[in-house]
Structures are given as structure tokens and as C-alpha cells.
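Note that one protein chain of the assembly has been removed; the remaining protein chains are unaltered in position.
Order of writing sets the chain letters: A and B. Residues in each chain are counted from 1.
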């Protein structure tokens, strides 16, 4: 499928990878994850090179994964280290692909391309997600039946909020507020700002809960930053008009998308708030609200849109372009540029779906 | 898909089109229907030209349909007339396809081809379906998992009744009765007539209910007329042998089929009787009996047949031809001729499935 390969993607939350094999398909490749006794997480191709059984159905034995068909065992580097049958001989071809996998910043990152290019320094940081940032995170995972690029379109696009999230997140003032697009390293900021407005219902509720009634107009901001391949960080907040933004209510969020197939994606999200940071009970509401907004409002639409596209390429459809699309269009153009550059620069990497046999 | 385009099809019953969007796929094109406040029904391509969301998930606002993603509103001609975001500018490319749609004779008719050729005078009339005809109608809609041509084969074919509808509609006398094929304008009549026979069980029951016992043999007729593209009208009735047909029990019916896809169809039917025309309760039985005969008897067979064909063309299968097939074969040949003529005469119309973006 069309997706960058020589770049870090989120593969899993660290808590998902343990001593029970985790099966996940990323960029159409079937991968099995497990954790070694020293804590190192491992990602291997999920297909035994002997008779092609899926390794995730086997079990973890002494830092190896045992094939469920004939009991061959593979270590974290993908080498077969044990064969229980007859003389126990293991041919050199009995190897599965091993993927660079790094646990960093509270996420497990995987490199799907040429392993020799996997530089951990390229992993994107989210400072607000780290302890001591003053922001309390709520996190989640969703499996989404939509291509990752429609998800990115949606996540950098503030203009859909007025309609799709009309009940809790919409702010008519923001729809007609000020839009700014900014480059930031290899990222793109899409910012909207409204002065003297009525805040979205969710922020009105939160302000009244944590700070009490108010009778002045507010400022409201919603800012999304895209980093390649498909990583979004966000600031959304409100403050009484005229006061500095720092004292306002704000969430800093990330929405990290990893392609599964042409029509489905993995979605890792965190909503981090600077208010009621000691309130455990509020976490439950934040999770419920986030899942409601995404699953009930965005995803149903993205799935229907995906079905409408029926495999056709976005630009071939000659989309009508609006002023509110400038950010999303820049992200699409930059993604197209990176994809073309990767295809031009690198010899093909063996990325045959679900094949892991090393000749 | 292979179907005539420059011709009127039934799109919906008038009662189906109101101020809640109706989504329906016709000839593999996704269409959304709604009714304007002046009563005019509207048919638009069901895909927003901005980000390709399906419009039917939106709502009707002041004679426009609002896209569920970004709130663009389209009028009955398919023009975008409102954008709620930022400066509200609307590019000229923000248009969806609008289909000619006419409410006439108790049906909503749509023109799937070149709109400049859409002549309302070409719509087929069914006089027996109009008030004052002396016939009381019962109507219904069925979604059928079979190609429209197998349905037409079935509907002009009396010979299957003996086997498929062996319980209520079969008449052994008719199976060996007289068959007549007649051209009628662009239509084809397939008629069967049996003298001095035992009527089908359903007519026997109806006669006894409405006229009492009888001990003489009867005449029975079953006549189907095809009009292109896939419209069937029917006369079926019984009368005591030797008496004029006019005084008999008769139903005049239509079976109007509109292709949905290669393997599915929309089916609009009416059974109109000249007996017990004031009996509301009988309508329930007529509907139940019609649905039983079609859903339980015909459709299960047509679906299985469709599966057997597995996409192969009918004539390529070298069907064995029987005398009882003459009518159905003439209808197939005439349909083939009209399809070839349309392909030869007209430049291609933009009929890309579910695409409605106008450049």
C-alpha cells in the first residue's frame, strides 16, 4: 500500500506488549509482538519460514516465540534457535524478519523500512505527554475502518467540527474566526482562533465545574500540527477574552495513526488536560467523550466516505477546494512529496505482505 | 453495468420521498432523494464534491441538502448555495449531479442518461392503476438479489408458474393451452389462454368468496406485456367458459424493475383487482400472497440461478430453447438491440459509479 516506510510509526502502547503474543497488521504486513524477560519489546514477521503458520498462535518460551505447528523457536532477532524434531537441525534459512522496535516517550515505535536507516533520533516527542508536564493524560486505542489519509484530513481540519461535532465541540465563532497555516520543521500547523466568542459546550461545562460561573465572552483556540507520516498534536483551549492564554483551560492532545491496510488504520490517542489534574473520575468522562466523538461522529462518516471513494485516488476526483481546506491540502501535498521522494531515493525493501521468509 | 440509460426508470414510490433524505443506488449510481417544500421531488448524486461524503447522512434545510461533513448545502439543481466556514466562499466546481425526476401516474420516474433527452412524454402509463379505473390496487416494494434481466425473464414467462407456484397460481390446463406473442408499439405481449379448465387455486378461492360455488369449467388467461427498459404489465383472470371475459374475475398488475447493480434490483409492484374493490381486509391477503410468491418462490430461485451464472453472459451459455421461451427470448433480443443502438448512437454520458463531481 502507499505509505512511507523509512519512518517511525506507533506500533502499540507499551502495556499491549507482554508475554502473550500480540498480533497486529501494519502497512499490510502481519507482525507479532512480545516482550523479552529483560523488558525489551520485539517485533517479528508473523509467519513461520518453515510451513508458514502464524507465530502469534504459539507461545513465548524463554525469550523466544514457539511456532504452533512444529515447535520451531525464534529469538528476538528472528533466528530459529530450536527444533524439537529428529536431530534438531535448523537450516540457516529458518529466519523471520525482525523489525526495529523502540519504546520511547510512552509509546512503542516501529520502523517498517530499511533497518539500516532506523535512527531513534527521528522519533517525534510529545512533551505534554510526559510526567511533570502539568498535563494529565487519558489515552486510548481505536481500530478504524478508514484509510489513514482520510483520518489525517479529518484531524487537521477544524471546519468539520461545526457540523460533525455540533453538540459538544462546535463553536460558531471559530468557524468564522482567524485561520493561520505555519511550517514548523517538517511539520505543518493549522491554527484557528476566535476572540470574544461563546465557547464549545464541553469547555463551558468544564469551566463551570472547575472555576465556576462566568459572564464574559471568551477566546477559543484550536490548533493541529501534523508531522509525517501521520502524527497529529493539538492544542485546544479557552480563556476569558483579553487574559493571557496560559491561565486558560486547555487540552494538549495527540492523535497518532498507523496504516493497517488501504481501508483501515490503528489510532492511538491521548487527551491531556491542565485542569482537574487530580480528578480520577473525570478520566472516565474524557475517555467516553473522546470515543463518542470519534466512533459515533467521525468514524461513521469516514467509513461512508471511504466506501464512496471505492479505491479512487483523491485528486483524481477533482475535489472542490475551500478556504478552510488550505491546511489539509498542504498536508496532502507534503505527504505526496515525501512518498515520491522515498520511492525515488531508496531501492525497494522486501515488504511483501505477510512474507517473512529470508532466503 | 449493462442497462439502458436514455429511458425512464421507476426510482421510488412518491411516499418514499419526503424531507428525510432517501438513499438508493440505481444502475450502480448512488443517488439521494428529497422533496422540496413546493412538493417537487429531487434526485442528486449522493457524494459531496468537496470531500466526498455521502449527502444522505445530512439533513434537509430550506429546500437544500446539507452535507454531513462540512455543512455545504446543495439545492435541487445540485448547486452549492451555502458554506458555513470562514468567508463562506463557494467555488463553481462545488456542484453535484442532478437527475431529471418526474412524479407521474403514482410513481416517481428518473432519467439516468443524457438530461437533454429526457422527454416526459416517453413515460409509460398504466391506466388500470389510476383512480376511476374500477381496479383496486395493492402495492409494494421489494429489494431483489438478482439481475433485472433474470427478473424480466421470469415475469414474461408463464411456463414457470406450473412448477414454481405449484400451490396457488398453477393451472395445468394453461401449461398446455394456447400461446400467442404480439408486438404492441415498443412492447411485446406474451399471452396464454386455456379454455374449459380448472382455475388456479387462488382464483377458485376468490370466485367462491365473491360469487359463490360454481360447477362449470372455466377459461383462464395470463398475459404479460413487456415495455423497455424493464416494465411489465399483466392481465390474469378467469371466467366461466363461454362467457365474455369482461364479466370475469381479473387482476391487472404491474411489475416495474429498476437495476441496482449487476446482481440486484429494485422491484415496484401493484396488483389491481376488479372484485371486492371495497374490501380493505383483502388487501392484507393480497400483499401477503404476492410477497410469498415472489420472495419465497421466485426470488430464492433467481438468486440461486444468478449464483450459477457467476457473471457469465446468458447467450454464451448456449441455453436450450423451448417453445415456451419464445416470448422471453423476443424480449431478450429486443433489449439487446436497444442496448446496442444506445451505445452506437450516443456519446458516453458520465456514469462513473457514485461519482458526481462536475469539473
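Assume a residue touches a chain if its C-beta (ideal position, glycine included) is under 8 Å from a C-beta of that chain, and two chains touch if they have at least 3 such contacts.
Just so you know, these numbers come straight off a predicted model, no measurement behind them.
J.: If the hidden chain were put back, which of B:89, B:122, B:205 or B:317 would touch it?
T.: Only one listed residue reaches the unshown chain, and that is B:317.
J.: Among B:1, B:81, B:142 or B:162, which residue is in touch with the absent chain?
T.: The single option touching the absent chain is B:162.
J.: So which of A:80, A:194 or A:286 would be touching the chain we can't see?
T.: Considering all chains, including the one not shown, the answer is A:80.
J.: Which residue, B:25, B:40, B:93 or B:179, contacts the hidden chain when the whole complex is considered?
T.: For the chain that is not drawn, the touching residue is B:179.
J.: Which of these touches the unseen chain: B:85, B:153 or B:299?
T.: Considering the complete complex, B:153 is the one touching the chain left out.
J.: Kindly note down the residues of chain B that lie in touch with the hidden chain.
T.: Chain B touches the chain not shown through residues 153, 159-160, 162-164, 175-176, 179, 300-301, 304-305, 307-310, 312, 317-325.
J.: For review purposes, identify every residue of chain A that touches the missing chain, sorted by number.
T.: 30, 46-47, 49-54, 57, 66-71, 80, 83-87, 89-91, 93-94, 353-355, 357, 359
In this section, only the chains that are shown with their structure count from here on.
J.: Between chain A and chain B, what's the gap in Å when you average each chain's C-alpha atoms?
T.: Chain A and chain B have C-alpha centres separated by 48 Å.
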